[in-house]
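For this view, one protein chain was removed and the others were kept in their places.
Chain naming follows the written order as A and B, and within any one chain the residues start at number 1.
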Amino acid sequence: MDAFLNLLLGFKLLLQPINVLYCFIGVTLGTLIGVLPGIGPVATLSMLIPFTMRVDPLTSMIMLAGVYYGAMYGGSTTSILVNIPGEAASVVTCLDGYQMARNGRAGPALGMSAIGSFIGGTFGVIVLMILALPLARLAIRLGPPERFAIVAMGFTLVVYLGGRSPLKGAAMAALGLVLSCLGTDMVSGKIRFVSSVPLLYEGIDVGAMVMGLFGISEVLLNMEKSSEEREVFETSVKNLLPSLQDWKRSSLPIARGSIIGFLLGLIPGGGAILASFTSYAVEKRVSKHPEQFGKGAIEGVAGPETANNAAIAGAFVPLFSLGIPPNVVMAVLMASLMLHGVAPGPQFISRNPDFFFGIVASMYMGNVMLLILNLPLIGIWVKILKIPYRILFPLILLFCVIGSYSLNNRAFDIAVMIAFGIMGYIMKKLDYPAAPLVFAFVLGNMFEYTFRQTMVMGGHDLLFFLKRPIALTALLISALLIASTLFGYFWKFRMRVADSGILGDD
Amino acid sequence: MKKGNLIFVLTLEGLGILEILASYRLGLQTFTNPGPGFFPFVSGVLFCLLVLPICISSLKELGKTTAAHKRPQGNLKKAGLITLSLVAYFLFLGLLGFLIVTFIFLFGLFCIERHQKWSFNLVFAAALVGAAYLLFHTLLGIEFPLGFLEIG
Partner (left out) sequence: MEKKTRWLIKFLVLVTMLGFARFSSAADYPTKPIECLMPMGPGAVSAIGVRIITDATAKILGKPILQVSALGPGGIVAARRCAMAKPDGYTILASNSAIHGTALCTRKDIGYENSDFEFLAFWAFQDMGLTTRPGAPFKTLEEFIAYAKENRVKAGLMGVGTGGHMCFELLKLEIPGLKIDYVPAVSSPDMRMLLLGDNIDVAILMGGSGGPTDEFTQAIESGSRVIAVSSKERLKAFPNVPSYSEKGLNVVLSAWTGIVAPKGIPKEVSEKLKNALYKALEDPQVIQGVEKLGNRYLFMKSEEFTKYVKEYEDLIRRIVKEAKIPPI
């Protein structure tokens, strides 16, 4: 098979010492910035670009790509250990991963996260290698109507991210939509609601929001309790790896997560955040015991972690086969290629098979390196849980503060984080779920602009959707899903006419 | 707790209404040709509608006399102090620069828990600031504010 031969060629190129070295540096650095909250690949990559000018394009790309997918391995670490997501893509891992840690199962959580990341990443690379060009053609056919429909489907899943009260979850999602409107309207250029606050002209930074809603709020909540009341996480050395039961439960979520993640990574505007949230919601929806989600269900860790790594591989498809970067990080990678004079574009793979397969080979190797790197680290991470909280919490706050500053190199995001920290604290005490808020916030802008794009394309006529079968199908599915969910709730509501039942058990 | 819930929910409802009014001013236009205010308006209306049942039931709860179902409040003072420290960090970061403000911040946080002697806290805070500087500035290249003394 052609691809296989090319892959061997790629490995031959890869196995030069300098490429192996740069791959290792890349994935290690990536893991580090993934673990550190707030610090993300974009800033690190743009800083690395001058360094990569000294080596040839393949080597530089190997390292930069390694940083990117490496970051997706490390992101779940703080989510599981201290309930603080390092970036928006790691938020859903907090929901069940942290609960697992509280039950003394931090090891299996971290382990399954690493393994899922490995499987997702490797699966993604395989698909990238074999199906890059046909997938690119698919990606092109996903125009605004299709993307609008996909986002609409995502919204039907939002409810599954909530806690016990679906009404509160939906209300928080609506709040997320409202918050996503703050800033500049992409279509008209008008500044919405914040004209007196220039620092918000680009909207609220989702990283600051997430670190506040989940991280700062967690610290504040813990500080309420005196040191005796705070839990001591018991983790014995024996329980560091996932059990057979864990494997059984995680296998299908990992499989689904790989596919969902890869496809969502392909879509421009999609990416790791969308992939992880969607995977979580899907797993909860199809699970035979959804009530376990939010209490430490390993499916809620395995699925999303696999999905966000698969999404990264998926994001490389439009970059390499069309020359179009689907997100900001890919744009930076493309800029580095441009500086080397290499141009990703439609003929890229056929003209530079050695380059393409060299990168593909490096991604296989990088994923293996990351697995080998991350598994032993579990032992170290678990020990961190033993640090007394009075020393741990200043460290957490320090990392959060620096992390939020580093998002845009300005102090304002620290204030945003604090504000959302206070809000998250109140929400946690009053039992309002924060995950739907984040998901709706992330989707809000895309929902709006894809709709407006579609309307201009279709001459402001809703019947335009009839001409786009893929979009129409997706919208119908969404409508059916909403209808079935609502019907289910109304049925339950009728069953509990006596209480103020719709607010959940109190 | 019930009062807290009520305040929170009413605040949300109020903010939602303000938002609806503001989006109306931005210009709604039509559904098939939405203006910049359309989507915020619809989101705001949706939000207010979803929060309304919660408001109503909170008001009803207030009227009822319930059994003692109070979650222990815990030490709010500490949480409040931490929040204030964070706010202070943000306010003074630009003025005094990263090294000084972070040092004071960490020192303050260690003192809040009051388990070690303050001299130990001082040294530990200084060590942490140094380590953080090395990790984030030297290795990861993040540019921190220098403050008017321009240390950093």
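In the analysis below, a contact is a pair of C-beta atoms (placed from the backbone, for glycine too) under 8 Å apart; a residue touches a chain by one contact, two chains touch by 3 or more.
Note that the structure is a prediction, hence the values are computed from the model and not measured.
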Selected residue (touches chain absent from view) among A:Q16, A:Q245 or A:N409: A:N409
Touch criterion as defined above, residue of A:A335, A:I372, A:I387 or A:L462 at the omitted chain: A:A335
Contact with the hidden chain (one of A:G10, A:G97, A:P144 or A:G162): A:P144
Among A:P134, A:G459 or A:G488, the residue in touch with the chain that has been omitted: A:G459
Residue numbers in chain A that touch the chain omitted from display: 42-43, 45-47, 49-50, 139-144, 184, 186-191, 198-199, 201-202, 268-269, 318, 322-326, 328-329, 331-332, 334-335, 337-339, 341-343, 345-347, 408-410, 449, 452-453, 456-457, 459
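Criterion: only the chains that are shown with their structure count from here on.
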Centre-to-centre distance between chain B and chain A (centres being mean Cα positions), rounded to whole Å: 23
Contact footprint of chain A on chain B as seen in their complex: 1, 4-5, 8, 12, 16, 19, 22-23, 26, 30, 32-37, 39-40, 43-44, 46-47, 50-51, 53-54, 57, 60-61, 73-76, 78-79, 82-83, 86-87, 89-90, 93-94, 102, 105-106, 109-110, 113, 115, 128, 132, 136, 140-145
Chain A residues touching chain B - in the complex, by the definition given at the top: 33, 39, 43-44, 47, 167-168, 170-171, 174-175, 177-178, 180-181, 185, 187-188, 190, 192-193, 216, 219-221, 223-227, 388, 390-391, 393-395, 397-398, 401-402, 405-406, 409, 411, 414-415, 418, 421-422, 425-426, 429-430, 444, 447-448, 451-452, 455, 460-462, 500, 502-503
